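As you look at this complex, bear in mind that one protein chain is not there, while each of the others sits in place.
To keep things simple, chains are lettered A and B as they appear, and every chain counts its residues starting from 1.
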Amino acid sequence: MTKELMKGNDAFAEAAVRAGVEGFFGYPITPASEFLEYMAKRMPELGRAFLQAESEIGAIHMVYGAACAGVRSLTATSGPGLSLMSEALSYIAGTEVPAVVVNVMRGGPGLGNIAPSQSDYNQMVKGGGHGDYFPIVLAPATVQEAIDHITLAFDLADKYRSLVFIAVDGNLGQMMEPAELPPMRVLPEEPPSWSVYGAKDREPNILTSIYIDPPDEEVTNIRLLRRWMEVEKNEIRYKEYELEDAEIAVISFGVAGRICSSALRTAREEGVKVGMIRPITLAPFPTEAIRELSKRVRRILVVEMNTGQMLNDVKQAVGGRVPIEFYGRIGGITPLPDEILEEIHRVNQNTEDIADGQEKVEWLERLEARIERGDQ
Amino acid sequence: METNIIVSGFGGQGTLFAGQVLAYAAMDAGKHVTWIPSYGPEMRGGTARCTVTISDESIGSPLTRNPAIVLAMNLPSLDMYEPLMMEGGLIIANSSLINREMEREDVRGYYIPAAEMAEAIGNPRLSNMVMVGALLEAEAVLPLEVVKNALGEHLPKRHHKTLPFNFKAMDDGAAFVRAAK
Partner (left out) sequence: MIEMEVVYSRPESFTPTTTHYCPGCTHGTAHRLVAEVLDEMGIREKAIGVAPVGCSVFAYDYFNHDFVEAAHGRAPAMATGIKRVRPNNTVYTYQGDGDLASIGMAEIVHAAIRGENITVIFINNAIYGMTGGQMAPTTLPGMRTTSSPGGRDVETMGYPVRMSEMLSTIDGTSYAVRRSLHNPANVRKSKKAIRRAFEVQERGMGFAMVELLSSCPTNLKFTPQQALDFVGDQMVSYYPLGDYKVAPEVKALKV
């Protein structure tokens, strides 16, 4: 085992290089810039394409072009950049070419701040761009997982000719943790048959997202949906923690999920029968696993670093079977284990039913009381 | 066993690097470890702090509200973390820049004139390593030798001529605490 202590963004970038990325196109944005800086040095060393574009719009359309040319290509950005990229993301999905986007999430909306956040859940999971399309969204919680997800993202992107997001937050991008990098992928000698590389001894390849006759677009939409159903069948990933005898369950993703796992450990030591599901694919969402879980536990606590975006997907999975409570920190604040522990104890003792929507009202009251106390 | 260490000071005091040295050593010692900075938009001159978590098990949260150990390189760091320390925690305070007594009685503390001691070795920028040496003597987080080896292993080659001074800074820090025990 040759573990190295690497900074998250650097480790992800090197992992991308080893996953065979031949085109990186980006634009500086905190807290994702180290990714760009790493690639600026590394890609030319290997004779691969690196370019700092004029904008995130330019960057993602370059990714789109390189993807059409049949090479593994990606960009790394943060929320404001991702908003600008929304146009091309829809085109990439509509053209059915593989591409990977790393989103190092920060506080928003607007310019927001540069502190860690998970507030781009809806933007990625629900599409962000126009039209009916279904990106795959991976949410690693450790540097090692993020490294592994880069390779996974490209494999999934290639397999389904799909857009894949890797959703991390500034914590993961900035932190160091021992991790092992994958071996260098041998670059393919032949471009994919569908890509554009010159129509020599074959019919031209045309890559477009226009289907001007509605029946053609309908067939395309059906194809995209059918492919997504395949993804849903094959690619749902999540991690379970201490669920065997759990009476209450935490559902949380990414860094929030790993913080919950610390609180979980302490709560267990204190005798609370609590477990957790940490969705690794936010899309496709582990709906079935959560539905099954809701038959076994008496209460669920959803923890996110946003105002409850995944919460809606959990609710849909649970279908009102058990009460769901929510705890979130927002605006770029990362919750700490002690406040999650407090929540776990509270939820464990709470036997009252909770009306749909009430969980947010009560959470806000608790959060505002915390802010009032100056207890950040 | 899981220990959270916060290294906190002004930008330029080498707080992030001190944390990284501990993180490298923990990794080399076969421990689980995370290092996470609190980052701001400023490049220089602001506060700089990082949290190092060392554990025998896989690490959940890389962050904590109530640290077990704080290396306070300046007064604002002591002001910030003293009230947050876990009971029985340990503060190593840089008395070169901290002119007040600790208020908590349930927290152990060592005052060490890290800046003056670094100055005496010939490089004021070594105060972070004095603090690290002091920590390792005050609490058996990691063996001093492991940390020294980690520094040798992971310090870029071009800085290797500074290794003896770094080692001396750690030794002096450790000796100071040993004498004060």
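Here is the rule we go by: a contact is a pair of C-beta atoms (placed from the backbone, for glycine too) under 8 Å apart; a residue touches a chain by one contact, two chains touch by 3 or more.
For clarity, every value in this text was computed on a predicted model and none was experimentally measured.
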item	value
Chains in view that touch the one left out, judged over the entire complex	A
Full-complex contact with the absent chain, from A:Ser83, A:Thr151, A:Asn205 or A:Thr266	A:Asn205
Contact with the hidden chain (one of A:Leu5, A:Ala19, A:Val71 or A:Val125)	A:Val71
Per the touch definition above, residue among A:Gly20, A:Gly58 or A:Gly112 touching the missing chain	A:Gly58
Sole residue of A:Met6, A:Ala19, A:Ala88 or A:Ala267 that reaches the chain not shown, by the stated touch rule	A:Ala88
Touch residues of subunit A, complete complex, unshown partner	22-23, 25, 49, 51, 53-55, 57-59, 61-69, 71, 73, 87-88, 91, 95, 196-201, 204-210, 212
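The criterion applied here is as follows: only the chains that are shown with their structure count from here on.
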item	value
Footprint of subunit A on subunit B - complex, ascending	20, 23-24, 27, 32-37, 39, 41, 59-66, 154
List of subunit A residues in touch with subunit B within their complex	3, 5, 30-31, 114, 170-171, 174-178, 255, 258-265, 334, 336-339
